[in-house]
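Encoded as structure tokens, here's the structure I'll be asking about.
Shown here: the complex without one of its protein chains, the others still in place.
Now for subunit A:
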Amino acid sequence: MIRARGLTKTFSRRKETVEAVKGIDVDVTEGELVAFLGPNGAGKSTTLRMLTSLLEPTSGEATVAGYDVTTHPAQVRARLGFIGQGNGGGFSYKVIDELHNQGRFYGLAPAVYSERAADLMGALELTGLEKRSVQSLSGGQRRRLDVALGLMNHPPLLFLDEPTTGLDPHSRANLWEHITAMRERYGMTVVLTTHYLDEADSMAERVVVIDHGEIIADAAPDVLKRRHADDVLNLAVATDDGAAVRAALPDGLGEVELTALDPPGSDGLRVRVATARGADALPGAIEALRLAGVATTSASVRQASLDDVFLNLTGRSLREEAAA
């Protein structure tokens, strides 16, 4: 569905040249749900805009939905839906007018676009809002209208640029339900950008981590976490004998870190073990400690997150950058 090679975009501001995207190679096959994850300014949106033919690449090439983005932009656009960061519906327009306008923009016949508009309004819980102006809609409704506008041409490929940014948690979950349902209904390939880690983790089947205009990792979220980050076992033990704890834990479990329990003066140690597949390793670790006569007083597993992946790959935390 997408094949990009050496995709590069440089912007020149005054005499300075900024390389926003540095030679990205990426393939997306039909039916995939791929998330481009990275901090603000990483080049995610620029990449998306080049793939949707909205922005001409400085160099490199991309074939999207069977057509070259530079030589056949209109053919590419006819086959994709694009939901940008802003709101697609013009604020002064009535909801139904904008859906019909969108149908006309794709050259659909009136009977076809009227039917599709009614159908999409139903599917996206917009029924009853036909005559309302776009600016009178709530944030969530507006975003669902954006999705409806993006699907008017029944595209085989849907791009979403930061689809849930600025929505409250409830609307985010609701929007995702709809995106997932629409994807199943039309069998679409979906490519999105996000800086929400949990969203990429739970929704995407494949995560492409982008930083400073380059792809630094590309795999399923679980694979990324296994490859680039560790789960962490947090145990508290009722002994102060650190050497005994180290000796008792199974070999090759992972890096062990011991610290005193708080408050200072209390008996026992806090044990932190960085390991792969933490949930599987935990019972064995507790059992090994028990056999060595060490009682475990508390145990938890913190699963590796995509933030750990990003941190280990770049030395920076995505969570902090997103908050900044």
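In the analysis below, a residue touches a chain if its C-beta (ideal position, glycine included) is under 8 Å from a C-beta of that chain, and two chains touch if they have at least 3 such contacts; residues count from 1.
The working rule: contacts and distances are computed from a predicted model.
With the options "3-isopropylmalate dehydratase large subunit", "Transport permease protein", "Cation:proton antiporter" or "4Fe-4S dicluster domain-containing protein" in hand, the undepicted chain maps to the protein name "Transport permease protein" (source: UniProt). One of A:R49, A:R144, A:R172 or A:K225 touches the chain omitted from the figure, and that residue is A:R49. Remark: the omitted chain is touched by one listed residue; of A:G38, A:G60, A:G88 or A:G213 this is A:G88.
From the options A:A65, A:V190 or A:A217, the residue with contact to the chain not on display is A:A65. When you scan A:R5, A:R104 or A:R185 for touch with the missing chain, the hit is A:R104. Interface with the hidden chain, as seen from subunit A, comprises residues 1, 30, 49, 52, 54-56, 65-68, 71-72, 74-75, 77-80, 82, 84-94, 97-98, 101-102, 104-108, 112, 146, 149-150, 153-156.
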